[in-house]
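The structure's right below; bear with me while I get my questions together.
Of the protein chains in this complex, one is absent; all others appear in place.
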Amino acid sequence: MQLNVLLFAGAKEAAGSDHVTIHTHGEPTASEVLKALEQQHPALSDLLPSCRLAVGNNYVDSDHTVTANDELALIPPVSGG
Amino acid sequence: MQLNVLLFAGAKEAAGSDHVTIHTHGEPTASEVLKALEQQHPALSDLLPSCRLAVGNNYVDSDHTVTANDELALIPPVSGG
Amino acid sequence: MERDQETKMATGHIWVDIIDQPIEWQSLTQKVANPDAGSHGWFLGVTRRTTDDRVTESLSYEAHRPMAKSELQKLAEAASHRFSLFFVVIVHRIGDVPIGEASVVVGCSSAHRAETFQALEWIMDTLKREVPIWKREQYQDGSSEWVHPQSEH
Partner (left out) sequence: MERDQETKMATGHIWVDIIDQPIEWQSLTQKVANPDAGSHGWFLGVTRRTTDDRVTESLSYEAHRPMAKSELQKLAEAASHRFSLFFVVIVHRIGDVPIGEASVVVGCSSAHRAETFQALEWIMDTLKREVPIWKREQYQDGSSEWVHPQSEH
């Protein structure tokens, strides 16, 4: 399965793009998405351990299953306010 | 000595005046002023135990000595804000 | 803000006032600005319709005016020192304060937000204990009374 992941802030800067594509076997969990990001996009590896995954407008737990049409976003530690 | 004491809020209402006059022997302490108020103006007696005395713009302790030209004020529990 | 010069007390980074008209607090908000302030906070104490089970028609405030101004000034200075504030504003209105209007406005600025929040709370707590201003509740049933909290002393 091919999935698109939105990138922001330091992650966008590290990857040089506002999104990346990952390839997974079947429907991955959120933690498998993070693993795939690390393997397929090494530029993100420094920031990944502190990132959370969001599907649509919500943070998801590591065992959440991602499906084909989900809008994924990699959320580095936030600093608004 | 004759002293003038400003009254406010519930004390003013109880006395029916925005000030009262007290007579003391010599220069009284603040606690003697409060005692004289109780004896010479019984209308204030309910509120007096919770009042503080101010001289000019400052609260004074009970042993503070009052002199002839001091501007005295009886300060009932405050409720601003 | 157009106001009687004599009623103002501005000392460097402090602005305290006791006024008889509505508090135009929006004109005060620029006072707290400072390039090193990361945090501005404002509190407004407003006349509300209900106190416990009674319906308030209006509140009316009276002050020992020179002493109250002096106490506000001391309070602002103490808060400024204690919480490292760049600016402190305290304005109290006296006379009738209708429902929905502010009887007191407190504003301050500091480097970080923790001090702003702590300062606003401390100023309000201290003001309600120390500053010689009194509130008279005018209830809708026609009765009225001066408020003299007995637990405070």
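Letters A, B and C name the chains as they come in the text, with residue numbers starting at 1 for each one.
Everything below uses one rule, namely that a contact is a pair of C-beta atoms (placed from the backbone, for glycine too) under 8 Å apart; a residue touches a chain by one contact, two chains touch by 3 or more.
Nothing here was measured: the structure is a model prediction, and the numbers come from that model.
> Check the whole complex and report which displayed chains the hidden chain contacts.
So, spelled out: the chain left out of view touches A, C.
> In the complete complex, which positions of chain C touch the hidden chain?
26, 29, 33-50, 99-100, 102, 109, 111, 113, 116-117, 120-121, 124
> Given the full complex, what residues of chain A touch the hidden partner chain?
These residues touch the chain not displayed: 6, 8-10, 13, 47, 50, 52, 54, 56-59, 73, 75-81.
Keep in mind that, in the parts below, only the chains that are shown with their structure count from here on.
> Where the CA atoms of chain A average out and where those of chain C average out, how many Å apart are those spots?
49
> Using Cα averages as centroids, what's the distance between chain A and chain B in whole Å?
Chain centroid spacing, chain A to chain B, equals 72 Å.
> Would you mind listing the residues of chain C that make contact with two or more other chains?
Within chain C, no residue contacts more than one other chain.
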